[in-house]
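The complex is shown incomplete by one protein chain, all other protein chains being positioned as in the whole.
The block that comes next holds chain A.
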Amino acid sequence: MNPAGVQISAECLPEYTVERINPDGSEVHEKPPTASEAFCQLVSKIKFQQWDEDLEEFVSEVEPTIGSADEQLDDSNLSTGGGQQQAASLGPANAESASYWQNIRLSIAAALDETTALMDLLIALRQRPQALTLEPMQRDVEKYEQRIQLVVQGKKKCVQAAAEVLEKGRGSNQMLQQEVIGNFELQQIAQCWKLRRVANTISGDLSLRSAGSRYPDSGGFELRTAKDSSFEVLLPGHLYGQACVQVTLRTSSGESLFPQPAATELPRVSLCNSQRLLLAQELYNTICCECVQAGIRAGPDAVELPLAPGLCANVSLYKVVGPEIQQQQQQEQSAGMSSKPLSQQQQQQQQQAQRLPRPNYLSNVLECLLLKRHQQARPEPGPFPSCAPAGLSERRCEAGPFSRPVPEPETGLLDRLAAICRHSALYREVANLLEAWPLAEPRLVWHWQTGSSTSAHVAVEFVRRSYDLLRSRALISIGDRKAVLLTTCGQRVAARLGDVKRLLQPCLLREADRHLLLCVHSASTSLGWHLLANSSDPAASLLRSPDGQCSLLVQLDSNRKFVVSVNRGGNGDKWRRVQLDRLAGANALEKLDHVLAALTPLSNA
């Protein structure tokens, strides 16, 4: 073996060679060579210079014949048609055998090559193991790093693509959420207000037409989409604010029958307040129209209605709209944002800002009257049952129990207001009369019963301070024109506005006197005394003792004090006055009880 030092470097090729990297990060590998392909590659690198003697002999024996045949064949191949001629010159049998041997030679040469290479390898392993050393794999660092970087970049691209998809989804989700929020706000507004889509805008309706109002103002507003997908409301200028109608009652002396509440409210802008503004305008306009028809002068903001001599009602429209409200809102916002307390100037400005009075009872009644008028103008509910025709049925025009009831004649708003104001004034007068009861005995107890806005009743009772089941009653009925007092003895007294105290109080005082005398009768009767005579004006009673020996005269003087006189022995001329002041007792009636007890004979006690 020729130790020519054939260096065979058995290099370990990388397991997979990356041909390319796809955008999604997957690697496309080159197919690794098969074992025979790899072996052929190795063998092609080997230079065979040393032959074995046996092999040389064999080859020398075989080679001339093969070589001559080869030469002949080659020469014949070189010359045109020479090979065939040579083969033909050799003869047809010899030509076939030459090609046959050529094939055999080639296959044997290939096998020889493989075997020689294997033998060399084995010799090298046996003789020189050091020659067959595994050289350290020279890693191509740069290539390896490049490959790693490629992989990392590929994965980065994949992740980036996924991140872009997620970002798009998040953005669309946010938009959808805002759209959902906007739709939710729209739904909430649609639940409270009538909305219509007109072209590209959404318009709403603040008017009370669906409730039966016939006011010409449309009361429309618009909804506009803001930048953050929410909805903002655009109100017309004349509805941007708040208003209310206030009704006050004043006497000729300037006294207000219903004192105004001290607190007033700052105007706020909202759809509800805009609707109330519209209602207040309609209410005031209606009253002004009726005033004009009645010949009463009406101003732009206030109307004075004469109700009765010495009494007038003032209907005023308080309205805060437009830039004044914006100014106030800006002031409030700036005051709210700053943590510092309001300065004196700012406080004055806030106080000077227009405020609306809180509605009183009469204002609320006026609004209710208008809404009731709307309700009367509203179409009838139904149809019931639901299969009935939607329009007017023929039955409604007929008479009978199911025909449409005859509508009551419409009374003007002004007339109703005047009636309610008069009733309220009468109510106040009667209440003042009862509250200013001058007598300590008997006491006055009253119970109110309100029927409607123009009628009320009060039941009055006279009671003693001490334990006594005896009560006298009277009834006062208050209408819109007069107050009527009715007593148990059938007396009836009517008083108009302004005459309540003058007419009803004396009657009540007489009733009180009668009740006191009734108490005396009750006490005397329980002791067996007899009532001889009774007088209501002047209030006096004549009593006789059970044995007839004593007479008692009980009178009430002009100061409502008891004057008691006694006559003993039945002598009508000799009356002696009883000094009630010297007697023990909490009040005159108790003292009278003592007198009666003292004068009653023991046999009858």
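Note that a residue touches a chain if its C-beta (ideal position, glycine included) is under 8 Å from a C-beta of that chain, and two chains touch if they have at least 3 such contacts; residues count from 1.
We adopt the following convention: contacts and distances are computed from a predicted model.
Considering only "Proteasome subunit alpha type", "Mediator of RNA polymerase II transcription subunit 18", "Thioredoxin reductase 1, cytoplasmic" or "Translation initiation factor eIF2B subunit delta", the record for the omitted chain gives "Mediator of RNA polymerase II transcription subunit 18", by its UniProt protein name.
Check A:Ile148, A:Val198 or A:Ala388 against the missing chain and you find that the one touching it is A:Ala388. Of the options A:Leu42, A:Leu150, A:Ala190 or A:Val463, the residue whose C-beta touches the omitted chain is A:Ala190. Among A:Gln41, A:Ser99, A:Gln149 or A:Ser210, the one in contact with the hidden chain is A:Ser210. Residues of chain A in contact with the chain left out of this view: 187, 190-191, 194-196, 210, 379, 381-391, 393, 395, 402.
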